[in-house]
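Note that one protein chain of the assembly has been removed; the remaining protein chains are unaltered in position.
The block that comes next holds chain A.
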Amino acid sequence: MTIKHWLRAAAVASVALTSAAALADEQYFPLQSYRVGPYAAGGTGFFGGFIDYLNLINTRDGGVNGVKLTWSEGETQYEVERGVEVYERLKNNPGVAAWNPLSVGIAYAMIDRITKDKVPLITINHGRTDSTDGRVFPYVFPLLLNPYSETSGIVNYLAGREGGIEKLKGKKIVVLYHGSPYGKETIPIYDLLAKQFGFEVQQIEVPHPGNEQQAQWLTIRRAKPDYVVLRGWGVMNPVALKTAQKTGFPADHIVGNVWSNSEEDVRPAGDAAKGYVAITTQASGADYPVVQEIIKTVYDANKGNLQDKARIGSVYHNLGIVNGILNVEAIRIAQAKFGKRTLTGDEVRWGFENLRLDEARVAALGAKGLFHSINVTCANHEGDGRVTFQQWDGQKWKVVSDWIAPDWKLLRPIIEKSAAQYAVEHKIEPRDCAREEAADSVRKASAE
């Protein structure tokens, strides 16, 4: 026996030992949360909702098919190097299911690492648009809504308000965007949609953090647009609404994007926010059965994660709950294939790639109306999420539209082109999704 053989035997033995240790049947979520710093409002709401839902599953159902969900947190403050530190600190815990950093910057830094470690990375409602192409990004999932779909959803909504996509012709839209990687992500797609549908677009940057916007709104006043799209973040949003009021631009002609749609964005603006409309993938409010169950099971037992109970059912909290639903259901779907035990990251990845929740299933989960549906595949890691629009009445958000579908057919070629370029740059061989899915269905048929 050579040394190599001995080493291999030792490695096998150690793997056997660690998997024996993990037999307690737990699935672990490492949380790179941010509860302090400039973006704490988003972080506490989102991770609060996520943890609340995991708690609900543990308390009400005893875990997912008996597999307990566990988690621990590391503070990132939305900063990349802190996110990397937390990643390295938490990644060796057994049974990691998926990563949910809720930060574009941290997600970018993790793509390499999680691909090597074979664990999924979830960037719900944000992230790198071209990571939608699962053939090039097997472990990255911008679930529900990537930035391009969001843009297309907003344009389709405005078309609806004008009475048809052809009525957009000759209209003028100003996009007021946050001067950051996140803010800039959609510049090319607005230009492209403007060309496609014949409206005029003017994109104006607000430098971070955006607490002074006099100049931008004077430009807007001179441009006299039909709509202003607010692509903001943090303090920029209330300041935009207040400055709009001062310059006399009507709030109901301002449409906020998915990171300008929370209670924390409109409350500080007071009156100026009345009538403001924003896109969302998950409605706000605490009336949904799943939110009610969280109040009953988690909060009434004093195990709730939010310190301020008034924030239950707020936009960020509900986003965290929806994120919890998607993560838990991916595990459930993967368990149906691989067995009711602690899954590896790669097995959870398969679960996400087969995460199909139609409206009936969403209703069964107690989330009817909270979000629409999702249909993730090997090639489409976004999953065709629908969007809806909500209007702020001064007290709360009211849904004012149906569930709107972005123009996926139009966006897909752009996404594929960008992903293909990435594959070339980083020497990635795209996967053959048709073959993998065929293999899956053969295995399924033979099992039946």
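We adopt the following convention: contacts are C-beta pairs under 8 Å (C-beta built on N, C-alpha and C of every residue); 3 or more make two chains touch, one makes a residue touch a chain; residues count from 1.
The rule is simple: contacts and distances are computed from a predicted model.
In the listed set "Molybdopterin-dependent oxidoreductase", "Cell division ATP-binding protein FtsE", "Branched-chain amino acid ABC transporter permease" or "Phosphoribosylformylglycinamidine synthase subunit PurQ", the entry agreeing with the UniProt name of the missing subunit chain is "Branched-chain amino acid ABC transporter permease". Here the missing chain is touched by one residue of A:28, A:182, A:259 or A:316, and it is A:182. Residue A:426 is the one among A:169, A:267 or A:426 that touches the chain not shown.
By the touch rule set out above, chain A reaches the unshown chain at residues 33-37, 73, 75, 77, 79-81, 84-85, 88-89, 92, 104-105, 108-109, 111-113, 128-129, 179-182, 184-188, 205, 207, 425-426.
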